[in-house]
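Missing here is one protein chain; the remaining ones are kept as they sit in the complex.
This part shows subunit A:
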Amino acid sequence: MSSLPRRIIKETQRLMQEPVPGINAIPDENNARYFHVIVTGPNDSPFEGGVFKLELFLPEDYPMSAPKVRFITKIYHPNIDRLGRICLDVLKDKWSPALQIRTILLSIQALLSAPNPDDPLANDVAELWKVNEAEAIRNAREWTQKYAVED
């Protein structure tokens, strides 16, 4: 019986008409609240060259509550755990209904450029990022090549 709010329709249209560079979000054929997302690794980051798949779901009370977003592609990042869950304030207590799918995905892209090991989710990754950043970045590059680069 549920219907799709005008806001979701409008956001979807705008994402198609004016896509964000390096970000691709396409609604699922059968569920307009579920988006297949691709984020390319930012230049000058250990994720450069990688193509990362994510899933984004707009809950029933969106935009009063935040979209649920998860990495599907494995990624070595201090704020993303092995299940792909993302530690990002705008997805939690800093969510505001004035934010949008577009702004959230831009924040995630920015998180790839600027990992924050002081606010970790994947603890062992964050630990290494703090004590030996060079090695952590090497790992991140390796994982990017291994899991996020298509042959």
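What we mean here is this: a residue touches a chain if its C-beta (ideal position, glycine included) is under 8 Å from a C-beta of that chain, and two chains touch if they have at least 3 such contacts; residues count from 1.
The rule is short, and it goes like this: contacts and distances are computed from a predicted model.
Student: From the names "Trm112p-domain-containing protein", "E3 ubiquitin-protein ligase", "Nucleoporin SEH1-A" or "CASP-like protein", which one matches the UniProt record for the unseen chain?
Tutor: "E3 ubiquitin-protein ligase"
Student: Write the list of subunit A residues that the hidden chain touches.
Tutor: 1-3, 5-7, 10-11, 60-61, 63-65, 96-98, 100
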